[in-house]
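A single protein chain has been omitted from the complex, and every remaining protein chain is retained in its original position.
Up next is chain A:
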Amino acid sequence: MAKGRSLGLSRKKQLYGVLFVTPWLLGFVLLMAIPFFQSLQFSFHKLTLNSEGYSLQYVGLENYHNIFFVDAWYVRTLTDAVIAMVLDVPLIIFFSLFTATLLAQKFRGRMLARAIIFLPVVLASGVIAKLDNGNFLAQMIGAASTDLEGNYSGLRSIELRPLLLEAGLGINIVDYLTGAVDRIYQIISSSGVQILIFLAGLQSISPSLYEAAKMEGATGYEAFWKITFPMISPLILTNVVYTIIDSFYDNGMTQMIQDAAFGRLDFGVSSAMSWIYFLVISVILAISTYWISKRVFYYD
C-alpha cells in the first residue's frame, strides 16, 4: 500500500469514525451525562413541578438525611436487595455452568432441550411474576403450599432438609441449599443468558486439549476441573457481572425509588435514593470484578 494513500485513507477513516459514533455520543451527552449530573444536583435540592417547568430549592444534605435516618424502609430494602443478590449470584453461576456443560454434549433432542431452557429469557418475567403474585390458584395448583413467593414449580425440599441435617451440615448451609431448591424456578429463569454465554465458551475450547488429556489417562472429572474450568473462567467473570447488573435492574429497591418520585412526587429524595443505590452497585461490582479477575486464567 502506498504511504501517501494509506495516510489519506486513515485520516478519512478517523473522520468517519467520529461521524459513526456521533449519534451515540449525542445520546450519551443528552440522555446520560446531563441527566446523570442533574440527578446528583436534584438530590441536594427540593424539586417542585409547576406549569412552566420545575424549580429547585437548595436543601443541602436533607434528602440524604431523610433516607437514612427518617425513612424506616430505605436501608432495609437496600440491604435486602444486596443480600438477595449475594445469595443468588453463586447459585445462578453454578446452575448455568452445570446446565451448559450438560447441553454442550451431543445427544438426541439437544436442540429441543436448548430451546426449552432458553424460553424463560424470552418470556416476560417481570410482568408475569407480578400477575402470579396475585394469582391464588396458580399457587395452589402448582405448589400446594402457602408459599408467598409465587413458587409454583411444584418442587419442595421437605425431604432434603432432614437428610442434609442428618449428614451433619451446618444449619445455615442447609437453609441456603434448601432455599435454593425452593426457588429453583426463579434461578432457572434468570440464568438463560448465562447458560448461553457458557455454552458458547464451552464450544470454543479446542477438542485437542481433551484428546491429549484422555491419552494421558485423565478422567472426565479431572478434565472438567483441569481443562474446562480454567478455560471458561474468564466467562465466569462476565457472567457474574451480568448477573449482578441484571439482579439490580428490577427489585424492591427500584420500585421504592419509583414510588418516591411518581407516587409522592418527592423527586429530590428519589434522586438521593438512586444515587446511593448506584454507588452501592458500583462498589459491589468493583469488589467482585477485582476479586474474580485475580483468579481468572487467561489462555493467551
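To be clear about the criterion, a contact is a pair of C-beta atoms (placed from the backbone, for glycine too) under 8 Å apart; a residue touches a chain by one contact, two chains touch by 3 or more; residues count from 1.
Basically, contacts and distances are computed from a predicted model.
Look at the chain that isn't drawn here: its UniProt entry, checked against "Cell division ATP-binding protein FtsE", "Fe-S cluster assembly ATPase SufC", "Carbohydrate ABC transporter permease" or "Dihydroorotase", names it "Carbohydrate ABC transporter permease". For the options A:V70, A:V86, A:A115 or A:I287, the residue in contact with the chain missing from this view is A:A115.
When the missing chain is restored to the complex, the residue among A:L164, A:L196 or A:V240 that touches it is A:L196. When the full complex is taken into account, the listed residue touching the unshown chain is A:L9, out of A:L9, A:L61 or A:A212.
Within the complete assembly, A:L285 is the residue of A:V59, A:A84 or A:L285 that touches the hidden chain. Remark: the residues of chain A touching the chain excluded from display are 9, 12-21, 23-28, 30-32, 34-36, 38-39, 42, 47, 52-54, 99, 102-103, 105, 107, 111, 113-128, 130-132, 134-138, 141-142, 152-155, 184-185, 188-189, 193, 196-197, 199-201, 203-204, 235, 245, 248-250, 254, 257-258, 261-262, 267, 270-271, 274-275, 277-278, 281-282, 285.
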